[in-house]
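A single structure is presented below for examination.
A single protein chain has been omitted; all remaining protein chains appear in their positions.
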Amino acid sequence: MSVTYIDAIREAQAKLLGEDERVFLYGQDIASFGGAFKATKGLAEAFPGRVFDSPISEDAMVGLAIGAAIEGMRPIVEMQFADFSSIAFNQIVNQAATHYYRTGVPIPITVRLPSGGTPGSGPFHSQSMEGIYAQYPGLIVLTPATVSDAYHMLIDGVALDDPVLYCEHKFLYRWLKAKSINGEHLPIGQARITRPGKHATVVAYSAMVHEAVRAADRLLEESGWEIEVVDLRSVKPLDMDTVLASVARTGRLLALGEAFPWGGVTAEVVSRVTEEGFHLLDAPPQRLNARDTPVPYHPKLWAAHRPTPESICDALRRLLSF
Amino acid sequence: MSVTYIDAIREAQAKLLGEDERVFLYGQDIASFGGAFKATKGLAEAFPGRVFDSPISEDAMVGLAIGAAIEGMRPIVEMQFADFSSIAFNQIVNQAATHYYRTGVPIPITVRLPSGGTPGSGPFHSQSMEGIYAQYPGLIVLTPATVSDAYHMLIDGVALDDPVLYCEHKFLYRWLKAKSINGEHLPIGQARITRPGKHATVVAYSAMVHEAVRAADRLLEESGWEIEVVDLRSVKPLDMDTVLASVARTGRLLALGEAFPWGGVTAEVVSRVTEEGFHLLDAPPQRLNARDTPVPYHPKLWAAHRPTPESICDALRRLLSF
Amino acid sequence: MLRSRILENKLSSLYKAGKIVGGVYLGKGQEAVSASLGTALNPETDVFSALIRDQAGRIAFGEPLLDCTRSYLGSVEGPMRGRDGNIHRGRPKEGMPAMISHLGSQVSLVTGMLFAKRLKDPTSRAVGATCVGDGATSTGSFHEGLNVAAVEKLPLVVVVANNQFAYSTPNYRQFACGDLVERARGYGVGGFSVDGTDLIACATVMREAVRRARSGDGPQMVVAQVLRLSGHGEHDDGSYVPEDLRSGHYGRDCIEVAIRQLTDRGIVTVDEIMAWQEQNAEEVQRAVAQAQQEQAPDPYQEDWSALSTRFPLCQSGNQPIAQ
Partner (left out) sequence: MLRSRILENKLSSLYKAGKIVGGVYLGKGQEAVSASLGTALNPETDVFSALIRDQAGRIAFGEPLLDCTRSYLGSVEGPMRGRDGNIHRGRPKEGMPAMISHLGSQVSLVTGMLFAKRLKDPTSRAVGATCVGDGATSTGSFHEGLNVAAVEKLPLVVVVANNQFAYSTPNYRQFACGDLVERARGYGVGGFSVDGTDLIACATVMREAVRRARSGDGPQMVVAQVLRLSGHGEHDDGSYVPEDLRSGHYGRDCIEVAIRQLTDRGIVTVDEIMAWQEQNAEEVQRAVAQAQQEQAPDPYQEDWSALSTRFPLCQSGNQPIAQ
């Protein structure tokens, strides 16, 4: 028996619905159909009157969730794809994100964003928006990379009183499996050393953690370099203690992400490390992101658009050569 | 006789309407009323049939402009406030920004974003969104800081074949004056050394250029430090040559912005400098941004939310103490 | 509505005297619409999401005068503590959400409050109301919100105060149907038209719309024809409103009309009205004076956090205030 990443997301929602009557699910095609990716399969039947199909109205979906949160509920909104949250952008960044600061009333909503690229998905079903939302004050942005984190961080995220963007990676949905969901359970706001090493640190999150580990394995085999991989787990808040401690050990930093290359998570990580840990660095910190074009449709272009174990190895070799 | 920053914006639009029949203006209250800030005052009368009042429909305003651009026009869309472009977010980042890459047909639209804070404007009439839009491939993001740049960059921006976000700072509208608009005319994509110096570099843009100059004046007077101020002029593209050359001279970098502190322009600048010019740095590069809360309404809170000459001086003193 | 007018006149003079920073947005001429909506609701159970021109409705729904004066004058004691101001105020936990500026956005928010109330108690008879202008009907957010409320058959009352202009933009540049009430059928919601300068007509229609919503008929849309008797904000003289409109039927002052209605019917006497006026003027004066003597927010005391959650492992990244 094994559990996939998407199983974990479904199980977390089942547990939440079962244990907290304030939780309900709202989104397109999530009730009897079980969602475009089946993340809510069976939940409408198991929890009657708690799982609702919405019209194609992302702005209103989030607006409704915010209103319900004011009334004490803990709605989970499923975007069919993260990319469509651009329609709900205003409700997320202006209504939900500002509400606590303005009124003192927090907004415990969780918006699930099926994120990241898969082959053939093209420019509008592949985006990684964590770096966009993290720019706004008042939002918490989670980016689980493991089956166990997918489970625990969804549960812990819903328990937070503030608005949470839960960025789940579509590529991991069925590809990533674990024996059980009872992995190590860290609190939100704490990063994880996924793979210890001593020659360089790769700071990654979500699907890129796995690509980083692959690259690290390859470099170890090829040339004996021991690469440490840090999984941020949440990009806002950012656990700089763990990141800086790792850079203190290795002296070298590669910030790795799947989003577009201007700004975003990797820029924030590099900036924070250089501001706060400049003296720890033995070489210029590097970034590796997707290319500065929309995510291409064709699998051959897609594979060259995002970082791969090959391009990560290249970047690490450059980093290690300083 | 003097020209204000907003005069320059109006004059640029008058010139564009006069010289290029492909240009038209579209926005709320911009025709006979002349716009909320009077940036189009008199233009509807001077150019009949070229300046249009739109419904309160930011998504459709930008969608309309994109369609018109496909047909060969060069629309300029006025958002009443940059903050309301959140409603047009999808059309900007998904329709306009991806169009050239996907279809080979560029989209020469210009969206004017009245940006930045002024006292009493509050969370929804004060935002600086340049760091949000710059994250997306396919957009050009201009941030003029001077009267002359306000004029020339609007004209040059409209001449570009790609979508332009023109971030004009509301605080500069009437406060910033020049003898004439015939200042130095640099191409888009080139930064400017606003104030030469040798002990540290402040990289800024838009209204923060002026705050940086004030801080630099103060430090010179107080303690003889000579601070160089670089005005980025456009945040995407980023002229790293000018920035790196300045850091090469000074060895110290403060990246300064008025936007929220996570990610954004200052993180991109610090990351690029450390990646490409690590060896030039004599001290950890620093950032100074607004605080990580919505922009507060009350002038006293507002003044403590954004960087001020005082807080810039503090940051510079820290930077110079390394 | 009388109290609202007195309060707004006071706000206008404070603005003109430079005592209010930002803007002042008045509901002059729209008091009958707003107040009769506020009156038709039950402040104990219902929700009222006031918009720009709803001072009268706020008062009718029970918002204390001090909430208004404190927000405008930036007192740290107000519900927004100086973090937001003017019309962007509310007490969400007491059925008064605080509007964001983005027009149309409150429709789905109120819908969500009603959705939650029904989930928590299927027998809930709470109604939720919000006002929008003619201009706000052009927003996608209005459309999505009203449609969702209709699909869910929630007890939402949306009042469109069609004051013929959105800022300077006249109706014919905003929509192309004859009357916005024609939209109701397309959403599958109830529709009402009313002369917004006629208090008794407004009171009747609002009561009926709220009754229908409460009794399970789903969302109701009321379109009231009015004219604002002020600029868009107090910085604006509204000179784009043509003279014939100002001097026409909707240019009449709903408060004068109401006074005539009430006195003609013998419901109140002119003396009583004079007495109210005086009493209200005093109350307004007190609310202004109190807000003015209260502290402004102090950036050194301010808790600069946009989250209610604190993450002990992560620093805030916020810089200290320069001395």
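Per-chain residue numbering starts at 1, and chain names A, B and C are given in the order in which the chains are listed.
The criterion applied here is as follows: a contact is a pair of C-beta atoms (placed from the backbone, for glycine too) under 8 Å apart; a residue touches a chain by one contact, two chains touch by 3 or more.
Note that the structure is predicted; figures quoted are calculated from it, not measured.
Which displayed chains does the hidden chain touch?
Over the full assembly, the chain not pictured touches A, B, C.
Out of A:Y100, A:Y136 or A:W262, point to the residue that touches the absent chain in the complete complex.
Looking across A:Y100, A:Y136 or A:W262, the contact with the absent chain belongs to A:W262.
For a quick check of understanding: of C:S4, C:Q55, C:S141 or C:N280, which residue touches the chain that isn't displayed?
From the options C:S4, C:Q55, C:S141 or C:N280, the contact with the absent chain belongs to C:S141.
Of the residues listed, A:Q13, A:S57 or A:S271, which one is in contact with the missing chain?
A:S57
Which one touches the absent chain: B:G138, B:P261 or B:G277?
B:G138
Would you indicate which residue among B:I30, B:L43, B:A60 or B:A150 is in contact with the undisplayed chain?
With B:I30, B:L43, B:A60 or B:A150 as choices, the missing chain is touched by B:A60.
Touching the absent chain: which residues on subunit B qualify?
The missing chain touches subunit B at positions 24, 49, 54-55, 57-73, 75, 90-91, 94-95, 97-106, 137-138, 140, 160-162, 187-190, 237-241, 272.
Contact with the hidden chain only, please: which subunit C residues?
138-144, 147-148, 150-151, 153, 172-178, 180, 182-189, 218
Can you list where subunit A touches the absent chain?
Residues in contact with the chain left out: 28-29, 32-33, 36, 53-57, 59, 81, 83-84, 86-87, 119-125, 261-262, 288, 291-294, 296-301, 303-305, 308, 310-311, 313-315.
FYI, only the chains that are shown with their structure count from here on.
Please categorise the chain-chain contact pattern as a line, ring, star, complete graph or other.
Graph shape, chains as nodes and touching pairs as edges: complete.
Based on mean C-alpha positions, which chain is nearest the centroid of every protein C-alpha shown?
Given all protein C-alpha atoms shown, the central chain works out to be B.
If you take the mean of the Cα atoms for each chain, which one ends up farthest from subunit B?
C
With chain centres taken as the means of their Cα atoms, state the distance from subunit A to subunit C in Å.
A distance of 39 Å separates the two centres.
Mind checking the centre-to-centre distance between subunit B and subunit C? Centres are C-alpha means, answer in whole Å.
Comparing mean C-alpha positions, subunit C is 34 Å from subunit B.
Provide the C-alpha centroid distance between subunit A and subunit B, rounded to the nearest whole angstrom.
One centre to the other, that is 30 Å.
Got the subunit C residues that touch at least 2 other chains?
Expected reply: 80, 83-84, 88, 100-102, 140-141, 305-306, 317.
In subunit A, what residues contact two or more other chains?
90, 94, 97-98, 101-102, 137-138
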